[in-house]
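What you see is the complex with one protein chain gone and the rest in place.
Per-chain numbering from 1; labels A and B assigned in written order.
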Amino acid sequence: MSNLQPYLDKLATLDFKAMYEGDFFLTWEKTDDEIAATFAVADALRALREKNISTKIFDSGLGISLFRDNSTRTRFSFASACNLLGLEVQDLDEGKSQIAHGETVRETANMISFMADVIGIRDDMYIGKGNRYMHDVVDAVTEGHKDGVLEQKPTLVNLQCDIDHPTQCMADMLHIIHEFGGVENLKGKKVAMTWAYSPSYGKPLSVPQGVSGLFTRFGMDVVLAHPEGYDIMPEVEEVAQKNAAANGSSFTKVTSMEEAFRDADIVYPKSWAPFAAMERRTDLYGKGDDAGIRALEKELLAQNANHKDWTCTEDMMKKTKEGRALYLHCLPADITGISCEEGEVDASVFDRYRVPLYKQASFKPYIIAAMIFLAKVKDPVRTLNALQEASAPRRSF
Amino acid sequence: MSNLQPYLDKLATLDFKAMYEGDFFLTWEKTDDEIAATFAVADALRALREKNISTKIFDSGLGISLFRDNSTRTRFSFASACNLLGLEVQDLDEGKSQIAHGETVRETANMISFMADVIGIRDDMYIGKGNRYMHDVVDAVTEGHKDGVLEQKPTLVNLQCDIDHPTQCMADMLHIIHEFGGVENLKGKKVAMTWAYSPSYGKPLSVPQGVSGLFTRFGMDVVLAHPEGYDIMPEVEEVAQKNAAANGSSFTKVTSMEEAFRDADIVYPKSWAPFAAMERRTDLYGKGDDAGIRALEKELLAQNANHKDWTCTEDMMKKTKEGRALYLHCLPADITGISCEEGEVDASVFDRYRVPLYKQASFKPYIIAAMIFLAKVKDPVRTLNALQEASAPRRSF
Partner (left out) sequence: MSNLQPYLDKLATLDFKAMYEGDFFLTWEKTDDEIAATFAVADALRALREKNISTKIFDSGLGISLFRDNSTRTRFSFASACNLLGLEVQDLDEGKSQIAHGETVRETANMISFMADVIGIRDDMYIGKGNRYMHDVVDAVTEGHKDGVLEQKPTLVNLQCDIDHPTQCMADMLHIIHEFGGVENLKGKKVAMTWAYSPSYGKPLSVPQGVSGLFTRFGMDVVLAHPEGYDIMPEVEEVAQKNAAANGSSFTKVTSMEEAFRDADIVYPKSWAPFAAMERRTDLYGKGDDAGIRALEKELLAQNANHKDWTCTEDMMKKTKEGRALYLHCLPADITGISCEEGEVDASVFDRYRVPLYKQASFKPYIIAAMIFLAKVKDPVRTLNALQEASAPRRSF
């Protein structure tokens, strides 16, 4: 017998009706109750799985995945989430498909959706494009369903766009909640979301933006730190400000890693590309200006190299609360002396936090499954109860 | 409760015993009853799915797919069909496999089939090769089964060969039947299967050939229109002639799009490559004559460019029956001003028919599932009845 009761009790207090038949684009488009419901369902599904109770709510059906950027962990997390619920993953590989032939989004979205229950998309490369593309897909399948082309509207899960990385940041947050022993213990905690040096360039902005937009909702004081010129999207900063104001906390910007780390309870040092540079890159790609792209890359690498001191050393960690802040990373990290000469974090720091880092990652499959569950299941409490009562074994031996 | 009765009643009147343990290569190798049975089972499976009734007749098993040409919609249709019936798709990716090492068809066919229930193949690039290859595969697995190597003979579904595109044309036809309110309403209808200009070259002949070979069986007058020199395979024209004769209808060839469109009830304007040129290309590939292939490509593109007036404009559509013919396309279409400068169809025409076009495509997964169902299930009526009575939910929530 699993113990779902705390999660079911929690869900009973929340209003998340609007998630039914919805999609998951950005965390700040969801209410506090909806965010809390996602965490509760993720925990409940994990509790069932860990008790060897099947959570297959689909007997068949497809989960379509479309990765427009490399991915290991998000790809496997999506595949795991689909499998957990009974969906088979079908990859839309643009290399193999006729999208290469210049097909429109509207058409492709319908063509892949005749038996799709879920579509997961990662499209984080170009500012102003990824989230837009996801909306185009949802608009297309919504219309397709209305027109009688599709039996149902598949649910979209944003697996990382140019604006947010909701499955990552929600997994990060659920990890924090578990590490701190409950959401009620987060009030007043200081989070340092800081830029860190990496020898690669052009890393997406979706993690610092996602953290700014989500962590500010939990009464935590979020400090966003980066060198001059590494700004994130201004509209996300506005979201963070509003969240902080509404939750009696703060969202501060500083240009010193040290200042951010001072007395921090949680640190998230990670490289990203300047927002303005990413906009320029998007324009250059649009024009097919390869020389311009190469010149920009050179310029950005040189700019990064001016900030090699932005790195999470042991000394830096000592400045955090009791020298024991919770270190977060979305992985893979650029580890000094391991994966690169000079990088985001010292090997000894990374190594000390390896187990919690892996646990942080382990929440992502359940977060994705919860997003799907809440979009597909009309009465999640009843269905979770039914799964628990049936107690069909996942491994029947 | 779904309403399968009309389909079950229909099936009761048909003789399709020979489909059991068979394969699906070309529509004209099937009797009228077998074609009708495929439509009835496709409709029945769709009715069950749309009522959330599981159609999983396999608890495990593999559907092998082998795409020797790019594909989005057929790939997803095959994956959907397999999933609908409970089979997991396993792609044979020739890049990743040892086929690249010069392995024989006979051997590979057996090696991939130890737990295969179905094999779906797309091999449409070379005249005289694709259909032959599929037969080689079926011969190999038939022998493998007879020799005790394979527990069963997997069923082949032709997902497009050099001669026919049965899953496409059957989906097209089922769409027509639904649009016209029943097969009994098709008698005397005029179909214009016409060539149309496209800036790309070397598009397969399997759609015009498949339409000629299938639509002529329904009492419809099929007009095949193309510029001089864009002939389809003569043996398929013969099939079409015979079908027309047997069904009191006609199969006519003209060299004017306008003539074909005049008073047509259905139009299918689509680019294809001249049969004779495709034979030359196959020879050049056989010899590895890259310069010859490039020269041929140039020649064909120039030849195509002489016929830019073969395009489905609003004016052209006005010539059809009441200006309201049903416009068909297998997708993706080359849309003037959208996917190319000048193409097969005007954007406004395409846009007006978008919903029916998507519906046309939506039949393909069910057609493929029906082909598999009829080849694997000994008593389809009994099994459909059993599925309906069990009414196991596909989504159990």
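What we mean here is this: a residue touches a chain if its C-beta (ideal position, glycine included) is under 8 Å from a C-beta of that chain, and two chains touch if they have at least 3 such contacts.
A quick note: this is a predicted structure, and the numbers were derived from the prediction, not measured.
Engineer: Using the document's definition of touch, tell me which of A:89, A:192, A:312 or A:349 contacts the absent chain.
Structural biologist: A:89
Engineer: Determine which one of B:104, B:255, B:306 or B:391 touches the chain that has been left out.
Structural biologist: With B:104, B:255, B:306 or B:391 as choices, the missing chain is touched by B:104.
Engineer: Need a quick check: the contact residues on subunit A for the chain that isn't drawn.
Structural biologist: Touch with the absent chain occurs at residues 49-50, 54-56, 67, 70-73, 75-77, 79-80, 83-84, 86, 88-89, 331-332, 338-340, 355, 358-359, 361-362, 364-365, 392-397.
Engineer: Which residue numbers on subunit B touch the omitted chain?
Structural biologist: Within subunit B, the residues touching the omitted chain are 56-62, 88, 90, 92, 96-104, 107-108, 110-112, 114-115, 117, 144, 147-151, 376-379, 383, 386.
Convention: only the chains that are shown with their structure count from here on.
Engineer: Hey, how far is the Cα centre of subunit A from the one of subunit B, in Å?
Structural biologist: About 40 Å, centre to centre.
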